[in-house]
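Input: a single structure, listed below in structure tokens.
The complex appears here without one of its protein chains, the remainder shown in place.
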Amino acid sequence: MAKRLIPLFNRVLVEKIVPPSRTNAGILLPEKSSKLNSGKVIAVGPGLHTKEGKLIPVAVKEGDTVLLPEYGGTEVKLENKEYHLYRDDDILGTLHD
Amino acid sequence: MAKRLIPLFNRVLVEKIVPPSRTNAGILLPEKSSKLNSGKVIAVGPGLHTKEGKLIPVAVKEGDTVLLPEYGGTEVKLENKEYHLYRDDDILGTLHD
Amino acid sequence: MAKRLIPLFNRVLVEKIVPPSRTNAGILLPEKSSKLNSGKVIAVGPGLHTKEGKLIPVAVKEGDTVLLPEYGGTEVKLENKEYHLYRDDDILGTLHD
Amino acid sequence: MAKRLIPLFNRVLVEKIVPPSRTNAGILLPEKSSKLNSGKVIAVGPGLHTKEGKLIPVAVKEGDTVLLPEYGGTEVKLENKEYHLYRDDDILGTLHD
Amino acid sequence: MAKRLIPLFNRVLVEKIVPPSRTNAGILLPEKSSKLNSGKVIAVGPGLHTKEGKLIPVAVKEGDTVLLPEYGGTEVKLENKEYHLYRDDDILGTLHD
Amino acid sequence: MAKRLIPLFNRVLVEKIVPPSRTNAGILLPEKSSKLNSGKVIAVGPGLHTKEGKLIPVAVKEGDTVLLPEYGGTEVKLENKEYHLYRDDDILGTLHD
Partner (left out) sequence: MAKRLIPLFNRVLVEKIVPPSRTNAGILLPEKSSKLNSGKVIAVGPGLHTKEGKLIPVAVKEGDTVLLPEYGGTEVKLENKEYHLYRDDDILGTLHD
């Protein structure tokens, strides 16, 4: 079965970041500190055509860390790994160190 | 009766891929591994006109393997074989090995 | 009373094809084989103006065999014969031998 | 009181055609044969501006016999005679002998 | 307090015409003959901008007698006199002798 | 804390005019005569961009007396004084002596 997904239009394939529930040193973290709903961009579509026929490229790129909305997105399972597809205008922003 | 369907506008005729429920060697696969909702593109329409009258061609092409949304699509029976019609912007992406 | 109908805008006048319930040889066909909802295009409108004032001609033409959606369309009776009017973007595709 | 109505925008003033319930020779017609909902165009508006400011003239003209939708239209009484106003894109087509 | 109202955009200030319930000669008119919902245009706005920034002037002018829709319009009281505000595209047409 | 509000886009900051419930001479006015819902424009936004990127300036200006819709508007309290914010296309018209 097919393995790699190239999204269509302005869709973005995201792998959600599951925050560690304990630190490397083994200390259990309280649930509150891990509330941020973020993900890694795995693949992006070519963009969306405006009504004039111009192509607006997707606003994020492969490798970006993104802040995701609490609801929405379509769950996709590829090779037993779980991903989510979002329209780029549903993604709230990019996260940087 | 007519046999071949050429979709109109940005419609895409898809034959859904039914995943094998057992391997070639006859081993029964667990249901979980076959959850991907994919299909083969059989035919595509000429595309959709924008409000300026420009034609935007369909985003997938004949032969593509596509990831389909869980709901939607119109069931069509041609020559006793079941197909589905989708608008190209309802198709989530293309699948590649 | 008037006899011929010329549709307005992107409307399409269709005569539905009623599949034969028995073959020429008289063999009764099972109901399943006749499920396709198709029709013959009798007349088409001049097309629809875009918001820029450009005319987009109707996507099907007189004589085409078309695949119709399961619901929708307006029943029209002309000279005691039953027809249906569809917007061209409600028609799913054209059927060919 | 004012007598003549000039419709605004793409509105069309229609006088519905009430089919004779008996022929000239006095034979009573069955109700089925008179089901067509048609009318005579009495007056049309100047047309509708597109979002670019272009004027699209009304698709029917005074004197046309038109096929009307089953529902919709605004009843107007002028000089004790009953008329209906339709947007031209609600009119299904023109009828010709 | 302010006395004159200049409508904004494509709004039209209308004074409804209350048909005489009796003739000049004092004959009481039956209610049916006065059913037309008409008004006098008192003032009009400058018009509406299209999405391209073009100004489309209001379709009626001061002094016009207009046919009003049965519902809609905003009641406005100026100097103890009752008026109604309509968007020009809600006005059905102009009435002429 | 900040004191002056500059509205964004096509928003208009309005101070509602509370009609005097008694005249200067001290005569109590009946409630009916004060029904007009009007206000003074305190500040306006820069205007709204059309889909083509053109800026349409706000249709009213600082100092205008405006007729307000019965419902709508956002209450804002600045320095313990009550104001209302409206989109300019919700304002019905300007009032003049």
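We just call them A, B, C, D, E and F in the order they show up, numbering each chain from 1.
Everything that follows uses one rule, which is that a contact is a pair of C-beta atoms (placed from the backbone, for glycine too) under 8 Å apart; a residue touches a chain by one contact, two chains touch by 3 or more.
Everything numeric here is computed off the predicted structure, so don't read it as measured data.
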item: Touching residues (missing chain, whole complex) on chain A; value: 17, 19, 32-33, 35-36, 38, 50-52, 54, 56, 59-60, 65, 67, 69-70, 88-89, 91-97
item: Missing-partner contacts on chain F, residue numbers; value: 1-9, 11, 13, 43, 45-46, 49-53, 74, 76-78, 80, 85
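Convention: only the chains that are shown with their structure count from here on.
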item: Chain centre separation (chain D, chain E; CA means) in Å; value: 24
item: Chains that touch, pairwise; value: A-B, B-C, C-D, D-E, E-F
